[in-house]
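Take this structure first; my questions come after.
With one protein chain removed, the remaining protein chains of the complex are shown where they sit.
Think of it as A and B in the order they're written, each chain with its own count starting at 1.
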Amino acid sequence: MDQTTVKKSRYGMAIDLDRCTGCGACLIACAVENNVSPGQPKVNERNGTTWMRVFEVQDGRPFPDAQTAFIPMMCQQCEVETPCVSVCPQNAVEVDPETGIVGQIPQRCLGCRYCMTACPYHARYYNWWDPKWPDGMEKALNPDVAPRMRGVVEKCNFCHGRLHEARARAAAQGSRQINPSDYIPACVEACPVQAIAFGDLNDESTDVALLARSERAFRFLARLGTETKVYYLSGRDWVRRLADRELARSKKETLHG
Amino acid sequence: MPLTLTRRNVLKFVGGSIAGMMVTPLPWKLLDDVAIWTQNGPWIPKVPRGPITTAFSTCALCSAGCGIQARCVNTIPYALSGIRNHPANNGTLCPSGVAGHHLAYHPLRLKSPVQLFRREETIEVQPVSSEEILGKISAAVAISRNAGEGTLALLDQRPGRSVSLFYRNQLAMHGRGVYLVSPTDPILITQCLDEMVGTSFGPVGYNLERVRTVLSFSAPVLDGWGTPVQTSKMLAHRGSSGQKGARVIQIDSRYSRSAQLADQWIPIKPNTEAALAFGLAHVLLREGLYDKALIQSRALDFQTKGKHSYFDLVGRFTPDHTAECTGVSRDVIVATARALAAQGPSLVIGDGDSGGGPLGREAEMAVWGINILLGALGSNGAIVHHRAVPAPKEFSANGLSPVQGVSDIPDHSIGVLLIDASEQGDPLPWSLLERKLIPDQSLVVAFSPTLTGLAQHTHYIIPTPAHLEALTDVPTMLSSATGTFSVSSPLLRRPEGTMDAREIMGKIFEVEGTLEELLKQRTSAIFESRRGRVFKASTGSSVQLTELGSSDELWAELTAGGMWMDDPVRSKPLPEFHFMGRSPAAYERMLDAGEGISSSNEPDAPRKITVLPYGRRAEVGGAQLSPLMTKLYQESGLHRSSKVAVLNPATAKEFNVANGGRGTLVTERGTQEVTIRVDGAVMPGVAEIAVSPEPVGQAGTEIVQEQDILELIVPDQAPTWRAFRATLQKA
Partner (left out) sequence: MQKGALWFLSGFGLALLIGWYAFPQLLYRSVDQPVQFSHAVHAGEAVGMTCDGCHAVSDDGRFAGIPTLEQCAGCHVDVLGASEAEKYFVEEYVRQEREVPWHVYARQPDNAHFSHADHVKVGEIACERCHGPHGTSETLRPFEENRITGYSRDIWGVNISGVKSNPWEGMKMDDCVACHKENNRRSACLACHK
């Protein structure tokens, strides 16, 4: 069978911000799945590693009228002019044409962090420390994801290990097409209020494609034209207005400690 | 032709070697290998390789009883997810549950018994044998039994389990045994209802399916109070699902998660919930928004001649007066009461926050009072009766020691205190517990898998199996409409030196038997009742219990992620009751609770701030947090630890502290350093501080004592620790 007969996918997500409760299950499920190591004693918000980070935002009105929303933020999987790809001197980042997933190869990365500066979403994280787990916990790491070394950048790849698993499962039946229910990222699976939908945006019938076309859907910093594949949903105007603002004013990429 | 060694010749030799080396694989292969070595050196942990399997169990971190599906490599779980269609969690998990398989690797994990020595800020441990500790306990137990010096108390951090019945049974037989639970435990909250009714009202739960409006008095209704399925249902009307959920009104002094997520947040002055409850009842009564005939026939203290009645009590709490007490505007009070009556069925929840402590007996009764007025407690209400989970006959009620809170027992009375901290539960400030002990003579021993939480205050710790190493049952959640039972079966092999709580207590009281036998007996009792349905993880659907062939078959389902759910029963009609309870000075006590001898009305000492502690279920009361929880606490700030105080900007200015700056909180009990976070949404005059300490991601060289905000509570100040006063200085 020729490669061209394989259906091209554009994996994407739709996150309902009106449902998100800010519990953080997605954040932990992500770290468990992707072998992100626990923080060092001196770790903080600037030098920590969270492929998926949930930001708490408010509308700025004073007590008692303030409104809060939670925004889970991870790699937005920019489709065109992907900022991290174009700046990488090492060719360590690429957009997979078959899945639309932006891949980061830590072994190629030299740790210059140019991509972190380029990323409009602050969704990239630098490993300030070697990954370290408490005694004995290495035996409980996910065998499908390799730990990264100190000095490289890493980020969300829509739980690519699970895509490998889904492909292998399909291949065992002699098929190249995965069963969509076999490939669900860890954050989507864990969410207690089922606020995240995931699937192939090219397939009009998927929940995610449907939600992406909804009136409540928007994308962060859409004006940059990078055609991100993570959609957010909210009926609240003040939340939608955040889309054009920089969300994370983190200095993690420039300061250590 | 002799070869002469000259400088020139040596250089030629070296030159030749270099040139030769270039045409061998050595430099190129070496370069390649060294590059690979930098990627695979010993500093990068190797992932496990081996057969991948799936195992099922039930999460025991809280009483939601979520079904878990574990992916295992070499039989060791490496990732957990929820079981699809499970009645508690339908395929999802909370953050604590997702990382539950990490607790066995907690950096402060104990694998052999230790004696503790507390230093200034650290704890030193020395190994001892379990025989030595058990010997000491047995001797002390014998003294307390025979000589009558001090009682034997057992603090159960997770009441309601089968082993809890065993404890209560043994303590009852001991004669001077006291069975203690945390004051925030649901058992004590339903005890308030029993006090109103006069007899045991029987176990109750909440049928959230029936509810259109939920009024929560500081309960974390949208943040871990119910099961994930229940929370999801309550939030169903949000977003694009188009489904109907309940309208949630959150009364809270804190801008809690539930306040953030609720449809309406009513901020209230700390510790004035009772007044607001009376104020709401006032409006309901004044406007006739209740079943007059029913209340007049059932309530024995509604209107009584010559005695202060509930009507008199509530009569004092006019909307204006209530507004003055609580800081809630009179319009909001009136509108809320009307909404509860008009948009029924309504349910008022007074559960309190797990870390923040109980509302207090009187406030709880005031809340039950509104529920009665609204008809929530009765044949068609949202508060439903259910039956207790069947138990072996030997645990009949006569043979059980009563459930008590710390405020029920006298100071300096406990000779031996055993703390079952083998599972997470509700937190309890050590200061409240400490003054119940006979000073300098008591023996305190914890059964705990880790050196965290209350276990840090004990003399000895006997290590127990950690979460998912232990076999245990999961009791019914308060929010559940019917009784439920599930079993958390071990997914990991427990370390050699650990003993489960049943084994330890068996040795102390010299009773044969194992936990497994106990749970199997319970399972048989359930099977023989022939009631209820069983969720099977293997098929993702439920069947009638009677369809199962044997008790063993039920056991097999329950230990593999299954859950037993009792059949609903028709709620009994409302019996005769007292709105204010039956204590002699009921009216005065209720009035005091409403009018508030609380901090808000006392003349303010200068520069004091009201500290509002709070905690999340399964993250407090044991402080066993996965090392990965650093992601939520230190690395993202999504959850805040005991070291962060959140203040209104105006309050921060008043106390001269800045966002991100350091401050010191001081009470008579001690001081605590906190980082200040400024948040415009927070009520002025308060500091919101979480109970849980920061998670330990990596083990340090010494064990540092946990800094828990509850340590600052001055025990005599109030019966609860929902709000306490402290000075705040810039550090």
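Heads up, the rule we're going with is that a residue touches a chain if its C-beta (ideal position, glycine included) is under 8 Å from a C-beta of that chain, and two chains touch if they have at least 3 such contacts.
Note that the structure is predicted; figures quoted are calculated from it, not measured.
Engineer: Among B:26, B:388, B:511 or B:585, which residue is in touch with the absent chain?
Structural biologist: B:26
Engineer: May I ask which residue of B:52, B:236 or B:409 touches the chain that does not appear here?
Structural biologist: Reading the full complex, the residue touching the unseen chain is B:52.
Engineer: Of the residues listed, A:57, A:170 or A:243, which one is in contact with the missing chain?
Structural biologist: A:170
Engineer: May I ask you to list the residues on chain B that touch the chain which is not drawn?
Structural biologist: Answer for chain B: residues 1, 3-4, 8-10, 12-21, 23-26, 29-30, 33-34, 36-37, 39-40, 46-47, 51-52 touch the chain left out.
Engineer: In the complete complex, the non-displayed chain touches which residues of chain A?
Structural biologist: 1-3, 94, 96-99, 101, 103, 105-108, 144-147, 157, 160-161, 164-165, 167-176
Assume only the chains that are shown with their structure count from here on.
Engineer: Using the touch rule from the top, collect the residues of chain A that touch chain B in their complex.
Structural biologist: Touching chain B: residues 16, 18-19, 21-25, 27-29, 31-33, 35-36, 38-41, 43-45, 48-50, 53-54, 56, 58, 60-64, 66, 68, 107, 130-150, 186, 189-195, 211, 214, 216, 233, 235 of chain A.
Engineer: Which of the residues in chain B come into contact with chain A in the complex?
Structural biologist: That would be residues 38-39, 41, 43-50, 52, 73-74, 76-82, 89, 91-95, 97-99, 101-102, 104-107, 109, 222-224, 228, 231-232, 235, 238-240, 255, 257, 260-261, 265, 267, 626-632, 634-639, 648, 679-684, 695, 697-700 of chain B.
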